[in-house]
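A short worksheet on the structure shown next.
Missing here: one protein chain of the complex. Every other protein chain is in place.
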Amino acid sequence: MQLTAKQRTRVDWFLTILRVAALVLIGAGLVAFVAQVVDSNNPFARWANPDAINLTGRQFRDLVVAGLAQGAMYGLIALGYSMVYGVLGFINFAHGEVFMIGAVTGAITSSKLAEAGAWEDNFVLCLLLVVVLSMVVCTITAVIMERVAYRPLRGKPRLIPLITSIGVSFFLQNFILVLLGPGTKTYPRMPEWLTEKRTFLEIQGTRLLVLAAAAVAMVGLWYLVERTKTGKAMRAVAEDAEIASLMGIDVNRVIVKTFAVGGAMAGVAGILWGLLFNSVLHTAGFLPGIKAFSAAVVGGIGNLGGSMAGGLTIGVAESLGPLVILEPLGVSGPSQLRDAVAFSVLIIVLLVRPSGIFGERLPSEERT
Amino acid sequence: MSSPPMLEIAGLHVVFGGLHALSDLDFAVEEGEIVAVIGPNGAGKTTFFNVVSGMVKPTQGQIYFEGRSLLGLDPNKITARGIARTFQNVRLFANMTVLENVMVSQHCRTRQRMLDALLYTSRFRREEEQVRARGKEVLGFFGTRLTGYRFDQPASVLSYANRRRLEIARAMATSPKLLLLDEPVAGMNPVESAELTQLIGKLRDEMGYTIVLIEHDMSVVRDISDRVVVLDHGEAIARGTYAEVSADPQVIEAYLGRAADGN
Partner (left out) sequence: MTAVADPMAASTGDTVPETVRRRRVLDQNWRELLKVGAILMVGQVFIALSGMPVSFDRRLIIDPILSLGYLSLLWLPLVVGYAVGREQALEGMMAYTKGGREVLAGAITGVLGNLGLTLLVVGITHFDIRDPLVNWSPQLLELLEFEQSVWFGALIWLGIGAATGAAGGGLHWVGARNRRTVITVIAAVSSAAVLESVITDLAQGFHIEAVANWLYAPKRGLTSPAAAVVAGATILAVNAISALRARAAHRLVSAAEASPTESGSTRGGRLSPRRLAGFALTVAAVIVLPLFLGRLTNELLANVGLFILLALGLNIIVGLAGILDLGYVAFFAVGGYSVAVLTSPGSPRFSPEMPWIGALFIAMLLAGLVGLFIGAPVIRMRGDYLAVVTLGFGEIIRILLLSDWLSGTFNGAQGIINIPGVEIFGLTTVRGFEPRSVLYLVLFFCAIAIYVSWRLENSRIGRAWMAIREDESVAEAMGVDTVSAKLMAFVTGAVLGSFSGAILSAKVGSIFPHSFAIIVSIVILVVVIFGGMGNIAGVIAGAAVLIGVLGGPNQPGLLQEFAEFKILIYGALLVWMMLQRSEGLIPSVRRARELHTDELNQDAWLRAQADEADDASNPGVLDGQGPRP
């Protein structure tokens, strides 16, 4: 962009070394992986990690699909972070907890439905009901959260609502803990026709369902933001809240709607978590929340399509990264490092391209 | 004429996303001058200060200070070279005391290490004393307005005019050679404004600073500036003494033409 080269300080050199080292490590891992796949006796492969399991094509594909499914879930959560960041300019840490509340709502309602015998007989209808309920509960949670904790802080320095949201996050987590107890909340068994591997590329049905649901939610959101009056108001407030209010837009209403829509998306994501993992704990929201925020940053915060893409990136990276990059490099027990990989993606992206892969869309004064 | 000017700017361009905030600006300031930069709102005056103080990187062009290029230097390095500035929308360290405000801006002129502070060495004590004394000295430049019990008051309780004065004091405390003052009398009443104008003259005559100031108040510009540069749409449309510039038809158009549009 700029013609003038910046004089480099020691910190800049250090950062450059870090960037290069990260990229070299990733590259070396990939090369080692490819070397193994091509010929497991090749000297480079043996030098890198002789014990590495050679992934079969099928395992590789399963990993990708699992990553995509989980990434779609992250993407849905990331939308909430991204929209709130776009409109209010702060990270709503507690958004992950909204997602967890969705998953818990789903667990409770679906097991009640299973007790009543409806889950097995009428799965599709029940699932729809559970999704809608979870969306409603999450929307209400998000709106109350905005009203109680964030609205009074409008206009304060951005770190203040951020710290508040950390408090809200731990409050909600433990709110669920003390009300519902420390036990795991489980989903009832999914019907067999869903869990078996479908003939279509032999992908597990649940994962297909998760991807499809995420796609539907995404399209709905896209329609809302790009094609309705509400969406236009949201975009206007995201661009410049003050001017939007001068144009007759009720900024408070728009912010509430933003939280509501983000909450609804988190509600859908909560059910997807239930479908993928079958059980949920009160702590289930925090890490996915942070990863989803990472996804929003990776995709470019404020950019809705970017959020979904970032989610998929993080999902695939944490699913593939350990086995494709870390294991060939000689890391033992790489699957334990999934979370570390997800965080590393965030750090590397921020080091290499601070405005995210797809570019951020922020109000004018946030841009630097 | 033999020695290079104190500040020399050649072919400076600044582009923000397609908008030319400054285009092809040439500019020079000789040591001991007071140069006023004027122009309608949005003409690029503050951008010009931002570029010189290193807060905005130019898209193209050269900036020399005392014959050495400033390009690519961080703002703190530029301050260390001897350029200090004030801000149009007063930006003091509001929650620090008046004295701390002028003490912190001596950062680049002091050398104490953390270890000195921890061990409370004599070097540390001596330097703290000096920093404090120098801080009181620059505050004393404005009479008793910023001294006495004001030393320990947070900057946020000061009156608007006093905040402007403290901004100048804070810039002076960095021991600069060149002072960039961004609308120093904005928001002051005529008496305060006249008094500050006189002080700015003293800054040059007695303290030996070279001064570039942005100002909308033409009486101030007339009273103290040796030369005036007029910016419009990021371009220098006129330069010369106040009398020359104020008679320039292009300048009149830039101001009045704009005003006519406004109606």
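For clarity, chains are labelled A and B in written order, and residue numbers in each chain start from 1.
Basically, a contact is a pair of C-beta atoms (placed from the backbone, for glycine too) under 8 Å apart; a residue touches a chain by one contact, two chains touch by 3 or more.
Since the model is a prediction, treat every value here as computed from it, not as a measurement.
*Asks:* For the chain left off this view, which of B:117, B:207 or B:247 is in contact with it?
*Replies:* Checking each option in B:117, B:207 or B:247, the one touching the absent chain turns out to be B:117.
*Asks:* Tell me which residue among B:53, B:162, B:210 or B:246 touches the hidden chain in the full complex.
*Replies:* B:53
*Asks:* With respect to the chain omitted from the figure, which of B:105, B:210 or B:225 is a touching residue?
*Replies:* B:105
*Asks:* Write the list of chain A residues that the hidden chain touches.
*Replies:* Its contact residues with the unshown chain are 9, 11, 14-15, 18, 90-91, 108, 112, 149, 152-153, 156, 158-164, 166-175, 177-181, 286, 290, 293-294, 297, 331-334, 336-337, 339-340, 343-344, 346-347, 350-351, 354, 368.
*Asks:* Pick out the residues on chain B that sit against the missing chain.
*Replies:* Considering the whole complex, chain B reaches the absent chain at 53-55, 74-76, 79-80, 84-85, 87, 91, 93-97, 99-100, 103-110, 112, 114, 116-118, 120, 124, 127-128, 131-132, 136, 148-149, 151-154, 156-157, 170-171, 174.
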